[in-house]
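Other chains dropped; remaining ones untouched in position.
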Amino acid sequence: MPEVTIRYFAAARAAAGESTETAQASSVKELVGAVSADRPELARVLGICSFLLDGERVELTTPLYDGAQVDALPPFAGG
Amino acid sequence: MSDAIRLLDIRETALSSDEVLAAVADPSAGGTALFIGTVRNHDDARPVDQLTYEAHPEALAHLRKVAERVCEGADVTALAAVHRTGPLEIGDAAVIVAVAAAHRDAAFVACRRLIDDLKAEVPIWKHQHFTDGASEWVGAC
């Protein structure tokens, strides 16, 4: 099982109470599940996030490799 | 990279419409459309007194992609987009975008697309602080 890092931004960070976290997960979906366990507010926010892996937009089904860093991006609100 | 792109930046310091207009000035341009997004004193009638913007470390790369696409196919002479991060007061400019073109139609269409796509695709977030003390991340509550 790959050891991966998730980086939280804006509302995701507020819900997680930290900027980054590591977990064992072989897909984005598993990663979200792992970090959301018994953290309902984080689960809620991650549920409306999009995810980046190596600068590219990825889906929940995207597989993860050891050392991967996934960014959790709440809906954008620029401008 | 399209040489029509004259200025792209995401910064903590105050924005200036003069800087953006100077960046897109071009003798072959007949019309320049500019849009400024400012901090409003209310959001759905709920009084706001302060706003903080946060940008993803790679936000500028995403902005460049948006700008490149606006320049493709459109007869854009010059383009600029700057976004502010950090704490802002009411009336401060959060974003300024501008497009110069030979004629106003192309300038308006490209400028509108630039701000629309920036808002949709550039990872920037807005933390809004209300006068009643509450605060929220816009779009995530």
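The letters A and B name the chains in turn, as written, and every chain counts its residues from 1.
Just so we're on the same page, contacts are C-beta pairs under 8 Å (C-beta built on N, C-alpha and C of every residue); 3 or more make two chains touch, one makes a residue touch a chain.
Keep in mind that this is a model prediction, so the values were computed, not measured.
> Across the whole complex, what number of copies goes with each label?
Per the file, total copies of each protein chain kind: A x2, B x2.
Throughout what follows, only the chains that are shown with their structure count from here on.
> Please give the residue numbers of subunit A that touch subunit B in the complex, ascending.
Interface residues on subunit A, with respect to subunit B: 9-12, 14, 45, 48, 52, 55, 71, 73-79.
> How about subunit B: which of its residues touch subunit A in the complex?
Per the stated touch rule, the residues are 37, 53-56, 58, 61, 83, 94-95, 115, 118-127, 137-141.
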